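There's a structure below that I have some questions on.
The complex appears here minus one protein chain, its other protein chains still in place.
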Amino acid sequence: MKEIRLMKGNEAIAEGVIRAGCDGYFGYPITPQSEVLEYLMANKTKERTGMIVLQAESEIASIHMVYGGAASGKRVMTSSSSPGISLMQEGISFMAGTELPCLLLNVVRGGPGLGTIQPSQSDYFQAVKGGGHGDYKMIVLAPASVQEMYDFAKLGFELAFKHRIQVMVLSDGAIGQMMEKVELDEQVPRWTDEEIVKLHPWSTTGKTPDRERNIITSLDLNPVKQEIINRNLQKKFKHIEETEVRFERIMCDDAEYLFVAYGSSARICQKAVSLGRAKGIKVGLLRPITLFPYPSKELEKLAKQVKGMLSVEMSAGQMVEDVRLSVNGAVPVEHYGRLGGIIPAPDEVLNVLEEKFIKENLLCKTH
Amino acid sequence: MTEEIIIAGFGGQGVLSMGKILAYSGMMQNKEVSWFPSYGPEMRGGTANVTVIISDERISSPILNWFDTAIILNQQSMDKFENSVKKGGILIYDPNGITRHPVRTNINIYTINAADESARMGSAKVFNMIILGAFLKLKPLIGAEYMRKGLEKSLPARHHDMIPENEKAIDIGKSLVKQTYTLN
Partner (left out) sequence: MQDTLTDAQICQPENMVYCRTALMTQAPLSYCPGCGHGTAHRLIMEVIEEMKMQANTIGVAPVGCSVLAYDFLDIDMQQAAHGRAPAVATGIKRLYPDKFVFTYQGDGDLAAIGTGETIHACNRGENITIFFVNNGIYGMTGGQMAPTTLPGMKTATSPFGRDTETMGHPLKITELIANLPGTYFVSRQSVHTPANVRKAKKAIEKAIQYQKLNKGLNFVEIVSNCNSGWKMTPLESNKWMEENMFPFYPLGDIKVPK
């Protein structure tokens, strides 16, 4: 039987990375995710698995420590919350340019600026569209439960090394701070240095006579070569779009109206779906699990079936743009969001769905 | 079965840990559980609250506007959450420090004199367990053996010697809870 624990989301992902065979964590405290660093420190990871945990002097230093470790083929990660992730964009862009695998966790809080420490989903654009400079994307995973916070540690590292890409777990203060049941699995052993040399021949582990030197750089001053590098990056992103889309359909089969929501908003919408169904409204929920790649094709399909889609996010309307791009005008798409750290309630979002699509339709019919 | 509970009071009253023990015990009894706290600087001496859901099914929203049970431990929380109890739901409060008592007529209302009783017992630490006892009397969702497992899991090992005292406080809470308004 699997080991079961009641854990906070932040603790679950910390336990998840230990068990996923993570080699190094470099981070800087910031609310609402400091439990990650605290949990790792309290768990004496060096003794447990050999994993290195270091509190850096800043988020900037943290991400560049991750760069150094990733370039040497290790499973490395950092975590932060919105303002800290903004500081990390330099390093993330460098890792995109050098195709380095790593795991990043953003436990999003409200912005802009220092904003609030309460939950928010207003970093969607930053995470999904490439937050730093240059043409790049990361794989973005959106956990909606504490179990997924745990699971996405392992999945994140797998995807990161499979595609040599940065994987961001885009969580929020609600998922990070809440406690739920978590099923833990077996410890994945950390790679030995010999395994790294074999598995990641590109990594800088010291030049041996049997190979050319390895260089990790994002610089090429020759525009022709730089264009080729960029085109190859784009090819990789395209391949990821074709192969790594993940989503969950909840009561979609007969749905006439659709919520589209990720993370904690999806949990709220899931409740709204049951409240709506109890009232006789045929409503469903599409929950994107990967935000890049986005489940556009699934939404395109659903657009042929439903009368309207409501994108619910704790933002002023960011993901809604991707919903609209996906359905390309086939059905009305509306947005509902709360800002500043306020979490919408299930009956609140159901009311909005009714207001936007159902009551208006009745009005149209009577006129 | 799904039970949606809000526990609200001052930081330091053991609001969050009471919720955690309840959730842990529910989990030990094979229920689905969620525990969603208020967090941040407001916890430092300000108000603290936690939403606990115990269910036989997968829990959807951990964040709610309406609750089956509200456990209220200070006036600010009374002002904030009295109207969040579902019709026919229950409100449990400690009258100590309450200046405006609940007035709803479409819910069941109970009091528990936990502050007085914990003072009598000479241990402020068992205050929240007395409250928890009152809740378990009214909503016997979790068996005593699972409460013990929940206590074992949620208290650090160095505090396990305090488990019997906590269990005693739960029993006292069960015996002390009083109904002050009954919904017909």
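Going by the order they are written in, the chains are A and B; count residues from 1 in each one.
Note that in this section a residue touches a chain if its C-beta (ideal position, glycine included) is under 8 Å from a C-beta of that chain, and two chains touch if they have at least 3 such contacts.
Just so it is clear, the model here is predicted, and its values are computed rather than measured.
Visitor: Identify the visible chains that the left-out chain touches across the whole complex.
Guide: Counting the whole assembly, the omitted chain is in touch with A.
Visitor: Of A:Gly69, A:Gly110 or A:Gly176, which one is in contact with the hidden chain?
Guide: A:Gly69
Visitor: Just to verify: which one of A:Glu90, A:Glu300, A:Glu321 or A:Asp347 makes contact with the chain not shown?
Guide: Here the residue in touch with the unshown chain is A:Glu90.
Visitor: Quick one: say which of A:Ser58, A:Gln187 or A:Asn328 touches the chain that got left out.
Guide: Looking across A:Ser58, A:Gln187 or A:Asn328, the contact with the absent chain belongs to A:Ser58.
Visitor: Of the residues A:Val128, A:Ile175, A:Ile216 or A:Leu350, which one touches the chain left out of the display?
Guide: A:Ile216
Visitor: If the hidden chain were put back, which residues of chain A would touch it?
Guide: On the side of chain A, residues 23-24, 26, 52, 54, 56-58, 60-62, 64-72, 74, 76, 90-91, 94, 98, 193, 204-209, 213-219 touch the unshown chain.
Quick note on the criterion: only the chains that are shown with their structure count from here on.
Visitor: Measure off the straight-line distance from the CA centroid of chain A to the CA centroid of chain B, and report it in whole Å.
Guide: 34
Visitor: Along chain A, where are the residues that touch chain B in the complex?
Guide: 4-6, 31-32, 117-118, 173-174, 177-181, 264, 267-268, 270-274, 343, 345-348
Visitor: Give the list of chain B residues in touch with chain A in this complex.
Guide: 20, 23-24, 27, 32-37, 39-41, 59-66, 153-154
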